[in-house]
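A single protein chain has been omitted from the complex, and every remaining protein chain is retained in its original position.
Take a look at chain A:
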Amino acid sequence: MSDTLTQSELSTAGADGVTGVAIDLIGVTKRYPGQRRAAVEPLDLHIPPGEIVILIGPSGCGKTTTLKMINRLIEPSAGTIMIGGQDATRRNENQLRREIGYVIQGGSLFPHLTVGQNIALVPGLLSWDKKRTAERVDELLELVGLDPARYRRRFPRELSGGQQQRVGVARGLAADPPVILMDEPFGAVDPITRQRLQDELLSIQEELHKTIVCVTHDIDEAIKLGDRILLLSEGGHVEQYDTPENILAAPANDFVADFVGAGSSLKQLSLSRVSDVELRKPTTATVGEPAAEVLDRAQAARDEAVIVLDDRRRPRDWIFLRELRHQQTVVDPGDDHILTVDRRATLNDALDTMLTDNHAGAIVTGRRDEYLGVIDFTAVTDHMMATTSQAQADRDQQQQDQQQQDQQQQDQLGQDQLGQDHEAPDPEAAD
């Protein structure tokens, strides 16, 4: 992280380094002329600053419409949207949008502009000077893991899908907006790349604490990324708005339970991070070391394979002893074929990686790809069994609590002659 971002962070950061602002939707409605049913029913939603809120639901549930009403790509028919305490519906739409990052599927980069020019667009609209913009572009490319010197002048078609998506995220962050909207951001890339990009987004968010609103149709992605999940059914009707843990453990109704799907204990795998599990530490070797020494060490530790690290402790190879016997010294394979998982990856991701590897395990890396250890099947299954029994116990407890609460609420309602609805605020109060 270079100095400029730290400065800009300081200027906008509140407590705990949160740079995001709260978003409040009050009675927000979208009706299209000639359609009887509203695309989005009056919707009330509070999105706390610095959190990732995921909008999810079946197609036609109005999740994308809701997202686009926040930056007014779709004008709400009624209701108010407050962003950081300001009424977004009363502001100039172009100025409003320059303060809201917007990232869509595939990155949606402009093919005739270079990577650098794409990222510099919003700073350009805000008339930043050239030097500041150029510094910001380099900083963001580094943040999303692309070498600025190598990629700044490339055109989008010279990048892979995953790289394009990274640039798309960098472009959304360009002017350091407090709010970022994402529309199925990782929908167009392969599963392994998607998992990487998700991990990167989480690590970026760990530093920046923006308010991120993200639409997806992938429940696993929702569980992995979301601080909160808003589950919508047709017409923008809120089925449940809660943390992933609560949605999995205590679905509000059958719709939620169906949507989350069977095997929600398996889904718990998406809640646990690799860092939650104890890692195995097999023998390691550094590139250039004499093979004989490494063999001795590995045999003493009864390992069948050793992990080869480079001088910066980044994993380069995972080699069986029988292959190592033919070598004089430990060599670098010279390619980037080795699969690793980030410590922030979910157990689900780790299992995916294990299945494509022939060591029944996955190498775990931390900051700057530094080697941390190995996660294997037994560690995952042990952890899974532990969390499943824990979740069941929690759910039983919660159901008991819920029943008690319902009972109390009913008692209260019975006493309260006005009989006000506690679930949904009066829509007219919003006007």
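By definition in this document, a contact is a pair of C-beta atoms (placed from the backbone, for glycine too) under 8 Å apart; a residue touches a chain by one contact, two chains touch by 3 or more; residues count from 1.
The working rule: contacts and distances are computed from a predicted model.
Per UniProt, the protein behind the absent chain is "ABC transporter, permease protein"; the candidates were "Quinoprotein dehydrogenase-associated SoxYZ-like carrier", "Oxidoreductase", "Energy-coupling factor transport system ATP-binding protein" or "ABC transporter, permease protein". Considering A:Met82, A:Leu113 or A:Leu295, the position touching the chain not shown turns out to be A:Leu113 (whole complex). For the chain left out of this panel, the touching residue among A:Pro156, A:Pro251, A:Pro282 or A:Gly373 is A:Pro156.
Remark: the omitted chain is touched by one listed residue; of A:Ile104, A:Ile247 or A:Val260 this is A:Ile104. When the missing chain is restored to the complex, the residue among A:Met82, A:Leu125 or A:Val238 that touches it is A:Leu125. The chain not shown here touches chain A at positions 71, 73, 93-99, 102, 104-106, 108, 110-114, 121-122, 125, 155-157, 171, 181.
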